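Of the protein chains in this complex, all but one are displayed in their positions.
Then we have chain A:
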Amino acid sequence: MSDLTQLTISQARAKLRGKEITATEITEAYLSAIDRANPALNAYVAVTGDKARDMAKASDARLVKGEGGALEGIPLGIKDLFGTEGVHTQACSHVLDGFKPRYESTVTSNLWADGAVMLGKLNMDEFAMGSSNETSYYGPVINPWRRSRLDTVVMPTTHQGDGGFVSAGGTRTARSLDNAQLVPGGSSGGSATAVSAFLCAGATATDTGGSIRQPAAFTGTVGIKPTYGRCSRWGIVAFASSLDQAGPIARDVRDAAILLKSMASVDPKDTTSVDRPVPDYEAVIGKPIKGMKVGIPREYRVDGMPEEIEALWQKGIAWLKDAGAEIVDISLPHTKYALPAYYIVAPAEASSNLARYDGVRYGLRVPGKDIVDMYEKTRAAGFGREVKRRIMIGTYVLSAGYYDAYYLQAQKVRNLIKRDFETVFAAGVDVILTPATPSAAFGIADEDMAADPVKMYLNDIFTVTVNMAGLPGIAVPAGLDAKGLPLGLQLIGRPFDEETLFQTAAVIEQAAGTFQPEKWW
């Protein structure tokens, strides 16, 4: 049988229901792929093989009886931020050492209720703070994509046996892979790498400033951050509560739609979970977009953006136009203030949320001479550099005398950012098209970014506006750059109009195709 890990979720679903394959077979295929690849890619921080086999067995029993759920037997990877009962849940931080919750997050509960199989927990930036997956306590995740170069190869004249293959000589060009290791983006770097490298059929992820969409763009996968309130935050380790949203990373648009339908729900346990039924997102895929109004925001053309990103954006515009959409130029004047406002709001909320890691109730404890000394030593040893930096910024902007100048000002600017979007949507724009990231994947241990934290933050320049305004955004692969690395486009929609995002993303996917890394691991 061909490699089962190559099947998309929709293909696997059909074969499982048609009894051509079993959940156990596909689960075993993924477990052995993880075994072989994880030492090189570091996507998983915990593999739950026994649990996966038990869940697959239960799925097979249900499939035989024709009682399979929407995701019956589909093996998934789960970002380490999601609370999973009795299983490693550490937000890839040292401070949560050994933490195994006695509860299950709502999003993962929904997936298991629909029959999905858990393969393990995925690597991420510590507490989801980072854009390269390098802040993880478990080390960086490696992008399965590598840069390639075009070489001219001289073809010798060869004869192979009697009447066999004859090559006439001359030259041809061939791509060869560069050995430099690249980041998969972050914070959901493990999710993006695992999906792109066929180490799970799909993955859960979370997005506070771009943590689903940027890694999806860096790995040629599809990632959607739904509207704030669409997926329950209950049981997910909190970073910045007014910005955090869960969403899937998948190999194509249809798979992302299938996963989001299962992940999303109305949850009384999360007061910000919105009381609206979850639509069948898959049903809109393939629907024409004729007459749809697509906004192109002029403020997303930033200084120093590579030509290739601009060219990709133009290609996207052309594809949507060809499909009958009406393209309109729009203005979102407060765009440039979204990232600075984010770096006040998100650290402020983080400093408050992360106050709970004190060495008393869970995780790491470093003894001290008194209780305050114990707190300070525990937090000093437990948090990594980036997390400390953000807690410090958050503590500072919330401290007496600075609250109005920083936090209140940022929350006012945030309202202006939201108003920008409301104005264009009120003018009839259905969806906004932008690049997903200002560059392709960069190298591990990039010196510029290590020297200046703001350089790393600029990765989220196109995605962070969406979190600030609580809107849905999807990243969809749209092409490769000159070095053979994937680039993505982003679509931004009205609140709770994920359907238009899937519908439009499917048109881009149809035109651009899907992308797979060349296997080197």
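Operating definition for what follows: a residue touches a chain if its C-beta (ideal position, glycine included) is under 8 Å from a C-beta of that chain, and two chains touch if they have at least 3 such contacts; residues count from 1.
Assume contacts and distances are computed from a predicted model.
UniProt records the chain missing from this view under the protein name "Aspartyl/glutamyl-tRNA(Asn/Gln) amidotransferase subunit C", selected from "N-methylglutamate synthase subunit A", "Anti-ECF sigma factor ChrR", "ABC transporter permease" or "Aspartyl/glutamyl-tRNA(Asn/Gln) amidotransferase subunit C". Checked against the full complex, the candidates A:Ala113, A:Ala283 or A:Ile371 give a single residue touching the omitted chain, namely A:Ile371. Screening A:Gly18, A:Pro39, A:Gly66 or A:Gly98 for touch with the missing chain picks out A:Gly98.
Although one chain is not drawn, the whole complex shows that of A:Ala46, A:Leu416, A:Ile444 or A:Ala511 it is A:Leu416 that touches it. Looking at A:Gly190, A:Gly363, A:Gly488 or A:Pro517, the residue that reaches the missing chain in the full complex is A:Gly363.
Not every partner is drawn; the one left out touches chain A at residues 98-103, 227-229, 242, 268, 271-272, 274-275, 334, 336-337, 339-341, 343-344, 351, 355, 358-365, 367-377, 379-380, 383, 388-389, 391-393, 395-396, 399, 402, 405-406, 408-416, 418, 452-454, 457, 469-470, 495.
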